[in-house]
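The other protein chains are all here in position, but one chain of the complex has been omitted.
Now for chain A:
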Amino acid sequence: MSTYRRTTTALLLASSVLALLMGCSDGKRHWNGKDISGVMPDLAFTLRDVDGQTVQPDDTAGQVRVLFFGYTSCPDVCPTTLAYLHKVIEKMPADTRDDITALFVSVDPRRDTPERLGRYVAHFDSHIVGLTGPEDALRELAKRYRTTFGYGDPDSDGNYAVSHSSAIYVFDGKGRIRLLLKQDMPQQQAADDLAQLVRQDLS
């Protein structure tokens, strides 16, 4: 077991030295997620948070932003994504965690009042911010990142399904699009990517 640990430590050291060297020469970095730098426009939106305050990307400038869409009545995808992100943030090195802001954008503003959204998001992680806004603003944001959402027919109780993106978009501190993460990616790999991005921003 000790040999195993020694080998791992050596490997880790070697790879961090390598990463450092690569960082200095600004060579091509390895990402576990899909590198979509330059494929989409910079982060831009005007939405409101769970206190009803207007929020723009500049409010969190310098932070690595993680953007994803959902709604609080969501039966499967959204709670999974939120729980997934919570785990990912937990797996990041402690000194990088506070440089992450996850933006959970509800695309169901009719049902998701600020209070409801606030209660929902608070369940998961303090790094996750709930946002929503008028449907026009949400449509514009979705289109900007080549995604969409749609509403199903309401049942007798007035409940309806909402189709939305399951992607996790990652932006760097300057608001430039960097990565696309999918939830089937191991949490540690996503954590490594986010930590690497935070370190890159700080350096």
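Brief remarks on what is shown
Simple rule for what comes next: a residue touches a chain if its C-beta (ideal position, glycine included) is under 8 Å from a C-beta of that chain, and two chains touch if they have at least 3 such contacts; residues count from 1.
We adopt the following convention: contacts and distances are computed from a predicted model.
The complex includes a chain that is not drawn, and of the options "Peptidase M42", "Cytochrome c oxidase assembly protein", "(2Fe-2S)-binding protein" or "Osmoprotectant transport system permease protein" the UniProt name matching it is "Cytochrome c oxidase assembly protein". The residue from A:H30, A:H123 or A:R146 that touches the chain not shown here is A:R146. Summary of contacts with the chain left out: across A:V121, A:A167 or A:A195, the touching residue is A:A167.
Within the whole complex, the absent chain has one touching residue among A:F69, A:Y84, A:F104 or A:F171, and that is A:F69.
Checked against the full complex, the one of A:H30, A:H123 or A:K182 touching the unshown chain is A:K182.
The set of chain A residues touching the chain not shown comprises 36, 39-40, 69, 142, 146-152, 161-167, 180, 182.
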